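Missing here is one protein chain; the remaining ones are kept as they sit in the complex.
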Amino acid sequence: MITEALVLSAFLFVLGTFGVLVRRNAIIMFLCIELQLNAVNLSFVAFSRIHGMDGQIFVFFVMTVAAAEAAVGLAIIISIFRHYETVNVNNFKLLRW
Amino acid sequence: MITVLFYVFAAIAVGGALGVVMSKSPVGSLLSMVATLGSMAAIFVLLEAHFLAAIQIIVYAGAIMVLFLFVIMLLNLGHDYQKDLKGGVFALASFATVGAMAGLLSIQLRGAGLAEDGPGGAAIDAAMAEHGVVGAIAEPLYTTYVVPFEITGILLLVAIVGALALAKKNPA
Partner (left out) sequence: MHASLAVILFQGGQAAPAAEGAAHFEPFYPWLIVLLPLLGFVINGVLALRHAVASADAVRAGGELDLDEGGRPSTHTLPSLVGPGVLLLAFAITLVNFSRMLGAHLEAPEVIRYWTWMATGTFSVDVALQLDQLSMIMMMIVTGVGFLIHVFSVGYMKDDPGYPRYFAYLNLFIFFMLVLVMGANYPLMFVGWEGVGLCSYLLIGFWFSDREKSDAGKKAFIVNRIGDLGFLVAMFYLYTTFGTLDFEPIFANAEAALIYGGGLVTAITLFFFLGAAGKSAQMPLYVWLPDAMAGPTPVSALIHAATMVTAGVYLVARSSVLFALSPIASATVAGVGVFTALFAATIALKQNDIKKVLAYSTVSQLGYMFVGVGVGAYSAGIFHLMTHAFFKALLFLGAGAVIHSMHVAYHSTHSHEDAQDMRNMGGLRKHMPITCATMWIATLAIAGIWPLAGFFSKDEIIWQVAAFGGAASAPYPALYTVFWLIALAAAMLTAFYMTRMMVMTFHGENRSGAEEEKALHEAPAVMWAPLAVLAVLSVVGGWLNVSEHLRETLLGLGPLTSGWLHEWLHPITQQAQHIQEVNLGVLAESAPMFGGGEVVWAVLSGLAAAAVVAASFRFVGAQKHVPAAQDVEPTGFAKVLYNKWYVDELYDRIIVQPILTMSRFCWKVIDAGIIDGIANGVGWTARGLGWAVSFLQTGTLNTYAFILTVGVLVILGVSIL
């Protein structure tokens, strides 16, 4: 089952990456990042069956950090929205040549 | 039995993920995400990580997704159901890239030759038998990993302050 879990984890991760690349809405991009994190969590848990408790502890921390990051990231998106009236990332072109 | 359950929940997870990526409306993506998270929690249970499954539901699906929903509602998004996927060459290139990534990962997995159940699993089961499910995580958390635990607390504090500061409306 561990191998299946790892395959699933990889698949989810790849899907998450694809989502980050093709979505234009900033919030949905963020959501796909969370999906990636979840996939990683799954692989940690699967490996903890082989290597011990440390995997689950790490998942604990990942979740905590993901929560903090989600909060801050969404706050940034809100402040961007206040300026641009949109969360379409195609419009954020300040770094363009 | 467990394998069948695993495949069921895996299918739900994949379906949810596809929904996240492909959905037109943000709320739809979000709901699909919740589904994915739920099935992930179930898979955690199948992998004997009960505490994490609970945390997943409570924190991730319960708090973080709700936060996302709050923001979507706050910004009043989701009214224009337009396809906001980037099309064209870029999508193709992205698809190729992630396909390659998937291929590489599968090669790695195939060659890894993983055991079904290693010594770690036995240790976890022993710990769970001795301290209970919560104690099995709590014991290393508060002894070996107490420093990262405390720092994580500080991190959360910083995140709160930062989020507040960023999201505040400037006094006009």
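Labels for the chains are A and B, by order of writing; each one numbers its residues from 1.
Quick note on the criterion: contacts are C-beta pairs under 8 Å (C-beta built on N, C-alpha and C of every residue); 3 or more make two chains touch, one makes a residue touch a chain.
Predicted model, so just to flag it, every value in this text is computed and none were measured.
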Contact residue for the chain not shown (choose from B:V66, B:A100, B:A122 or B:V146): B:A100
Could you tell me which of A:A5, A:V20, A:I57 or A:A71 touches the chain that is not displayed? A:V20
If you put the missing chain back, which residues of chain B would it touch? 86, 90, 93-94, 97-98, 100-101, 104-105, 107-108
Would you write out the residues of chain A that touch the absent chain, in ascending order? 17, 20-22, 24, 26, 29, 89-90, 92-97
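In this text, only the chains that are shown with their structure count from here on.
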Show me the residue ranges of chain A that touch chain B in the complex, using the header's touch definition. 1-8, 10-19, 21-25, 27-28, 30-32, 34-35, 38, 41-42, 45-57, 59-61, 63-72, 74-79, 81-82, 87-88
Note which residues of chain B are touching chain A in the complex, please. 2-3, 6-7, 10, 13-14, 17-18, 20-21, 26, 29-30, 33, 36-37, 40, 43-44, 46-49, 51-52, 55-56, 59-60, 63-64, 67-68, 71-72, 74-75, 77, 84-86, 90-91, 94-95, 97-99, 101-102, 105-106, 109, 114-121, 123-124, 127, 136-137, 140-141, 145, 148, 152, 155-156, 158-160, 162-167, 169
